[in-house]
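Attaching a single structure in structure tokens format; questions to follow.
A protein chain is absent from this complex, but the other protein chains hold their places.
And now, chain A:
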Amino acid sequence: MANLTREETLDLIAEVLEVYPEKAKKDRAKHLAVNDQAIEQSKKCITSNRKSLPGVMTVRGCAYAGSKGVVWGPIKDMIHVSHGPVGCGQYSRAGRRNYYVGMTGVNTFGTMNFTSDFQEKDIVFGGDKKLAKLIDEIEQLFPLNKGISVQSECPIGLIGDDIEAVSKKKAKELDKPIVPVRCEGFRGVSQSLGHHIANDAIRDWVIGNRDGDDSFPTTPYDVAVIGDYNIGGDAWASRILLEEMGLRVVAQWSGDGTIAEMELTPKVKLNLIHCYRSMNYISRHMEEKYGIPWMEYNFFGPTKIAESLRKIAAFFDETIKANAEAVIAKYEAQYAAVIAKYRPRLEGKRVMLYVGGLRPRHVIGAYEDLGMEVVGTGYEFAHNDDYDRTIKDMADSTLLYDDVTGYEFEEFVKRIKPDLIGSGIKEKYIFQKMGIPFRQMHSWDYSGPYHGYDGFSIFARDMDMTINNPCWGKMTAPWLVEEEAQAQPQQARA
């Protein structure tokens, strides 16, 4: 199907909005836009980071999800207590696939669920005593933990517990960092505020821990990888490229990361930030306090990887610059072979995306390397600065949708008829049943890594496997196929 023109896309938006009541229509209209590369500031065309409308279906998460699930959760040698009732932690447990090395339950705790399991009496009488007791229990059962974070769920803020006081007292007793995080789910409009709160907690309780301590030997090539959560091994596939370039990766935030790495980050020379949305706050803080510059990079697909490696190298001396070229040259045969194999099978296929922090714009380059085209994209919880960065990456007249509702997304898909949709588990089965190939782009659909040159091979294979899967030709039951075949010529004659 040919791509829509600007007018057609505008009509499509108007048509989809038609079913809403007047007020909802007015609100939702601000979140849907047709891309126009001429626009410098996204706020002129799209509104974001606003409260979702009651009554529409959104796929956003809560602040607790942003802090516990995204930022803090992957720090593997700390124990993250889901403080409050059991459900928030249990239903989100280990779903994000941030890989790590270590012995779970001994020195790493990534996939485990720790909760204070609030009961009625804790809500009525307060849970501070329970929290203190739980911290002692953790210390007894898991003595190799390097610290504890207290991730507040909704009730904590409602009943006014003083988790800061308990944390401070216990931290002194145990001589370990204990970090209270005020990320109650009701704060803010999405998980985005949770990221911010988590960043602020790191700033207040972790970053300064080794100020004035110069015992860590530094090199001029120290960098930190920020905002890579090691989904399916992403951070590892990125890290090797940086190391081959001659840089030393001191810290991984936070996939496969440790608290020691975070404490050492103020000693690095450059912060490399992949997920801007969830960790720009801490990078800005380190720039102000320690003078560490930060830059955004993109390790999806060879074009963007080469671009990013050169941009990173530009911060360093000639050796690193030469090394960057050597790394790009080294992998050239590998990625050229991937493109040669898959591009003919994927050329011209059209993709619609709807994901979170960075992927709605970062993966565009990888699709383009395979000859594919992204015709619609949107974020669950972006702010305007994310859309500023997206407008340039998307072609003119493509569709942008912010915090898209279930209904809108389905209608857009019916009309645009993409060859592939990349979104999350909540969308997956709806679109598969509509007969449209689908990849989960949050968890890489149990695959990955997708970052780096190694990840690109897997990415290309996965997209091919999904789009060219023979099952899409079998959407009609065999006994109905014949009937349809008979019905069609008749229609054609009539």
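The definition used in the following text is that a residue touches a chain if its C-beta (ideal position, glycine included) is under 8 Å from a C-beta of that chain, and two chains touch if they have at least 3 such contacts; residues count from 1.
The working rule: contacts and distances are computed from a predicted model.
The chain absent from the displayed complex carries the UniProt protein name "Putative nitrogen fixation protein NifT", chosen from "CDGSH iron-sulfur domain-containing protein", "Putative nitrogen fixation protein NifT", "Pyruvate dehydrogenase E1 component subunit alpha" or "Transport permease protein". Of the listed residues A:D214, A:E288, A:E318 or A:E484, the one in contact with the hidden chain in the full complex is A:E288.
Per the touch definition above, the residue from A:T9, A:N35 or A:N49 contacting the chain not shown is A:N49.
Per the touch definition above, the residue from A:T5, A:Q41 or A:Q334 contacting the chain not shown is A:Q41.
Of the candidate positions A:H80, A:H383 or A:R439, contact with the hidden chain is made by A:H383. The omitted chain makes contact with chain A at the following residues, 41, 43, 49, 196, 281, 284, 287-288, 295, 383-385.
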